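Yeah, one chain of the complex is gone here, protein chain that is, but the others are all in their spots.
Just so it is clear, A, B and C label the chains in written order, and each chain counts residues from 1 on its own.
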Amino acid sequence: MCRWLAYAGHPIHPADLVLHPEHSLVAQSLDSPLGATTVNGDGFGVGWYPEPHDDEPAPPPAVYRSTEPAWNDENLREITSSVHSHLFFAHVRAATAPPTQRTNCHPFRHDNWLFMHNGSLADFAQVRRDLTLAVDPSLFPAIMGTTDSEVLFQLALTHGLVDDPVGAMRQAVGFVETVGRDHGIRFPIQMSVAVSDGATIWAFRYSSEGRSRSLFHSVDIATLQEMYPERADVLTEFGADARVIVSEPLSDLPGAFHEVPESTVAVVSGDDFEHRPFQPI
Amino acid sequence: MCRWLAYAGHPIHPADLVLHPEHSLVAQSLDSPLGATTVNGDGFGVGWYPEPHDDEPAPPPAVYRSTEPAWNDENLREITSSVHSHLFFAHVRAATAPPTQRTNCHPFRHDNWLFMHNGSLADFAQVRRDLTLAVDPSLFPAIMGTTDSEVLFQLALTHGLVDDPVGAMRQAVGFVETVGRDHGIRFPIQMSVAVSDGATIWAFRYSSEGRSRSLFHSVDIATLQEMYPERADVLTEFGADARVIVSEPLSDLPGAFHEVPESTVAVVSGDDFEHRPFQPI
Amino acid sequence: MCRWLAYAGHPIHPADLVLHPEHSLVAQSLDSPLGATTVNGDGFGVGWYPEPHDDEPAPPPAVYRSTEPAWNDENLREITSSVHSHLFFAHVRAATAPPTQRTNCHPFRHDNWLFMHNGSLADFAQVRRDLTLAVDPSLFPAIMGTTDSEVLFQLALTHGLVDDPVGAMRQAVGFVETVGRDHGIRFPIQMSVAVSDGATIWAFRYSSEGRSRSLFHSVDIATLQEMYPERADVLTEFGADARVIVSEPLSDLPGAFHEVPESTVAVVSGDDFEHRPFQPI
Partner (left out) sequence: MCRWLAYAGHPIHPADLVLHPEHSLVAQSLDSPLGATTVNGDGFGVGWYPEPHDDEPAPPPAVYRSTEPAWNDENLREITSSVHSHLFFAHVRAATAPPTQRTNCHPFRHDNWLFMHNGSLADFAQVRRDLTLAVDPSLFPAIMGTTDSEVLFQLALTHGLVDDPVGAMRQAVGFVETVGRDHGIRFPIQMSVAVSDGATIWAFRYSSEGRSRSLFHSVDIATLQEMYPERADVLTEFGADARVIVSEPLSDLPGAFHEVPESTVAVVSGDDFEHRPFQPI
């Protein structure tokens, strides 16, 4: 019941998308027209891949997460306005269940992987134990929070996310559906999920019910530039390869954002952008 | 741009009004139909006069204030569900200006006095210095936050709130209007304010513009009992003298809450409840 | 690596022990001479059994927990100075492992039971999964944090804490030692634990190594009164039955606090105070 945004392209300040547009993620945290809940005030997070410094190897992603409402967090403004990144995630949370704590804030991280989720695993309290036990014992100590999202991430890692992100998500979601149905839950999962290794973003839109949370992708930079004429200077920097995937359009400009279809994974990698059908195994 | 509630009557758990009713203050913090802003997520506070223990003298009011959104604060549930009080204030904040910090949360306290405010002093940054300098030097060190509300309270104390609450408020508001107009501000103040010494509540509704924030008082206990049949057990405890003054009705039940008129001070003291016209000097 | 205090006796303000004495728990949070760590700044908690109001049944315990250092928390001062309680727990945490979050703060609660722990389960990351799986599935959803202490509490509940506190602790500790030794851990547990149902306090001092964290009990009220002549007024209120159990003496006065022996459970109930040997099963 959250909102999120993923960006890949020429390095920019995350604030350019997280704070500034008409329907920026922070604006959505206070009033989200398409969200299942209108207020997303139960914490937030930003994860970014820093630009390599001199000739150092690609640094691991950094994560800033806080339990304050995003609209109030002055540190969020400082950080997203000062760092540069070619690939970043941002997420505002509307908790389906307490508690509000940093370890329940997205994105989650494993080595150089980031993961964030909008949606829920239905009746999670019922299935939490079975799902948690299915997490690989070597990953178990990494579970630090109480969310369904974190367990979904750990299950995807258990099923090989690092080697085959789409295959692992198909298996993890299939497992969640099997366990859920064993507990008599009709529609066990509802999700829009973003995953990245720093080079590629995989964005999944799926729900057992076939009525998934909204998910959009930006059309292309030329259209974005029309959307934000007042920010033309920034948009020129994006380069032609920039892409934004987001729970809700960042602008009312018709045509700027296209909906990602149901049961689909969108893959963003360099200049490439493609959709593929997504079905759990 | 906040919401508040003040209760006087037979001792109850504040949670009975702060957490439980249909439009409880915590519910209003997420969605406030009559408020100038719909989300009041920038901190909150509860101030209560504890019941005397054995034969000890009346204890001073206690204050619990936090910068978390009220809807998420588990400590708020614990405290308001466990303490008893015959007179308490509760306030949820929607900041007109940053920062969100505990010292900007209401209610404010001076000895046995509590004070809370919904509304604003227009263009406060312009007048802040002049108003602050007018605070009695002996009170100056008590200023711990950055809000217009705290300065208004200190000005009221400067003008003799402890001895004559209505007179001091008339002078403090008059002074704010004079300073504001000297700075070219057309409508310098907008307010609904509650003040108490532990025995009486004074509730002020006033604005320079003559279009003040909403303010309501509960009609009488018999009506309240009709409103909450499911809570009849609690309401029986209230006794016939219980009164609630609140920014917005706690229930949709027609007739349960009456609007406090413009430019009015409502005084609640034991069995007495009266309205008087309020005009700044 | 924490410090804690448990009180039973005539109702007092918890602040009288938590804030005011020479070596109060809050003073210990900044500088703890006997603790394994000198600073206990990673959150704290207070749990108290409120006094029944009028003829209502005994209310459940309330818990105030926060991640701020205790020495800075103004809400802690407000709450412990305004509530009254005949039985309360207070705990300051020095985290053996991150994260610092409210759900990792003591005391933990189950219905009318409170539980707090100083010490650690050795190499908890190694045994966490096995211990968590041994928690009764009906209790599993209640696990909200990441501490060894919370799992120990859930294991004790699994083994029947509600019906037989000492027997359940013997079994839970025995189970922890068995699992630990199966993982090659020489000394699996180190603990001083307090448990209460609101009428009785059970305080356990035990470690696999036979070198347990310090634990003390106050001698009797006459001695306490000698300790705090400046607080004689308060101490008179305690009544002759008051007892304090604490990680470290609250005063340097020789003779005021006696050490609880190794491998012992101390039981405080009304006028009764007794020691019994404690051995895991």
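Keep in mind that, in the parts below, a residue touches a chain if its C-beta (ideal position, glycine included) is under 8 Å from a C-beta of that chain, and two chains touch if they have at least 3 such contacts.
Because the structure is a prediction, the values reported are computed rather than measured.
S.K.: For a quick check of understanding: of B:146, B:200 or B:269, which residue touches the chain that isn't displayed?
M.R.: B:146
S.K.: Looking at the whole complex, which of C:25, C:62, C:95 or C:173 touches the chain that is not displayed?
M.R.: Within the whole complex, the residue contacting the unshown chain is C:95.
S.K.: Using the definition of touch stated at the top, determine which of A:3, A:20, A:65 or A:106 touches the missing chain.
M.R.: The single option touching the absent chain is A:65.
S.K.: Sort through C:47, C:69, C:145 or C:249 and give me the one touching the missing partner chain.
M.R.: Of the candidates C:47, C:69, C:145 or C:249, C:69 is in touch with the missing chain.
S.K.: Hey, which chain B residues sit against the chain that's not shown?
M.R.: 99, 101-103, 125, 128-129, 132-133, 137, 140-141, 143-144, 146
S.K.: Under the stated touch rule, tell me which residues of chain C contact the chain that is not displayed.
M.R.: Contacting residues on chain C, toward the hidden partner: 30-31, 38-39, 41-42, 67-69, 71-72, 74, 95, 98-100.
S.K.: For review purposes, identify every residue of chain A that touches the missing chain, sorted by number.
M.R.: Per the touch rule, chain A residues meeting the hidden chain are 11, 48, 50-51, 53, 59, 62-66, 74-75, 78-79, 81-84, 102, 237.
Note that in this section only the chains that are shown with their structure count from here on.
S.K.: How many angstrom lie between the CA centroids of chain B and chain C, rounded to a whole number?
M.R.: Inter-chain centre distance comes to 38 Å.
S.K.: Residues of chain C that contact two or more other chains, please.
M.R.: 102
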